[in-house]
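Missing here: one protein chain of the complex. Every other protein chain is in place.
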């Protein structure tokens, strides 16, 4: 089998699919990497739910402004054309269907589009942030998975989520290190599969039935 | 009987009762006159529901700005400390209980505090504007009546309104050309009566029972 | 490159798919302040029919909104105060039974539009409770007070007027010409904005309508 996709490979693949001019919310962590792979000539407007459109890259260490952070509380910058606004307006953008694409991580995604990405249970205080708003409100919800399978060997793609849900029937597409998978009324539909990976091998690492799209594309890890 | 109060007299009397620093919405027409009688040393902030706090007087004819109007669509000015905002924010001020006093005209006010001030029926298209929001949302609702009695001889103060209602049990006080009347759980309570007018004479011009407050004050028309 | 600018109001409305017969159209303005006159004229020239127009007033004189209504394109008007001085066109249509009217308290109208833009399908308000304008509407008590349930307004198209705009669609307004424009921009599938002046970039701290709510802008001058 060829190398699985790196986080950067996945981010690059996701970025290719974001339409020019789209308003995009990137979840904390891996989804943030999408911003580093915007194809030349294309312009996305990044939304940060703490109250910013036009989020730019991290500032130089000597240009950090504590008043300008992202949803992960990290210092960021603003690009030309950006704007600041308060929380109710920021979530009006999300909940009112104005965000074209929300790209998030997940613990589990089910074949019916359910997603679980905010709680593993346990004694720690729960914390949800804007995840439930994003999956309920964005026009398209895409999940990025650095690995198709969790550390304990269980697939993150499941028939039904066992973890506490973030939202119901809301995920449109999954980008993992092994495949790109659409979710439609019939469940998982593979549109891209890692070059060299057999369909059965992918199915074995997936917790629900897979269908393969005609002309299913091959994904290749980039040499870097 | 002495002279009934003029509109200016009533406006002067109302203005005396507005607390210093209050946020006040003045209805179109007669209530607007209150702005001309703010007592020296006192500062009110006038709210205009089309999106303005700090409404000032009409501009000089050569200083009219079509972008700066009041709720009656007349040209106005803005005073220091004012602000512009959109309609949802403007009505959040009204509906969220942030306006200290709403001063409006009325066709009828009932002893239970109901008010009718937006429709006389007829074939013309109805029009309500912000009246229902103001009576439902302002902390205090005061009604100004240029005449206690309508042209047809019927009192504007009634047991129950016969005209289409603007709001239920919301009027706190009435200022007419004959009296100042509080509305409490038991109905109309006269706190000020026109000097020279007998209690029975006032009662005869009022469509519901009156009580008179101990130490009921006398109102005098001002010579102008 | 994102560039939402169009060269004319006619060009901005020409290929707008959401502008079609039967569409619901939000039109900004309060009285004559902040009314997107040029966009209204351009829409009128499209010769559409069966429109629902949502606007605080119903136009006056024989220009702008009144002229749009006079063209007979609107079947229905949602409005808080259609009876300004000079609203002759609307009054005639209304009295002739040629246009339907839904009258809405001004704050409820604003809140319903804002709800439409914010993904809130319905909310409760004390405004109008017990009045003819709440007849037939669901009511409910919270903490001892009575409220009316109101539904959000969402539209196909919003026509708005602004003072300045940039290529991203960020907008500022002039004084009380702001009025309904920012909330209407949020509540339509396609928002068209006419601006007095286009600028390179609106200062991000003073943007009133962020570009995410605006699809097309056209500079129309003062």
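Each chain carries a letter (A, B and C) given by its place in the written order, and its residues are counted from 1.
In this section, contacts are C-beta pairs under 8 Å (C-beta built on N, C-alpha and C of every residue); 3 or more make two chains touch, one makes a residue touch a chain.
Keep in mind that what you see is a predicted model, and the values were worked out from it rather than measured.
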{"item": "From A:18, A:78 or A:197, residue that would touch the chain that is not displayed", "value": "A:78"}
{"item": "Residue of C:118, C:134, C:162 or C:185 in touch with the missing chain, whole complex considered", "value": "C:118"}
{"item": "Absent chain, residues of chain B that touch it", "value": "20-21, 23, 43, 45, 47, 53-54, 78, 80-85, 88-89, 91-99, 136-137"}
{"item": "Touch list for chain A against the chain that is not drawn", "value": "48-52, 65-70, 73, 78, 84-88, 90-91, 94-95, 119, 123-133, 136-137, 164-168"}
{"item": "Where the unshown chain meets chain C, residue by residue", "value": "111, 115, 118-126, 140, 142-143, 145, 147, 151, 172-173, 175, 204-206"}
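In the analysis below, only the chains that are shown with their structure count from here on.
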{"item": "Chain centroid nearest the full-protein CA centroid", "value": "C"}
{"item": "Cα-centroid distance, chain A relative to chain C, in whole angstrom", "value": "35"}
{"item": "Length of the line joining the C-alpha centres of chain A and chain B, rounded to whole Å", "value": "56"}
{"item": "Chain B and chain C: spacing of chain centres that average the CA atoms, whole Å", "value": "30"}
{"item": "Where chain A touches two or more other chains at once, by residue number", "value": "none"}
{"item": "For chain C, residues that touch 2 or more chains besides their own", "value": "114"}
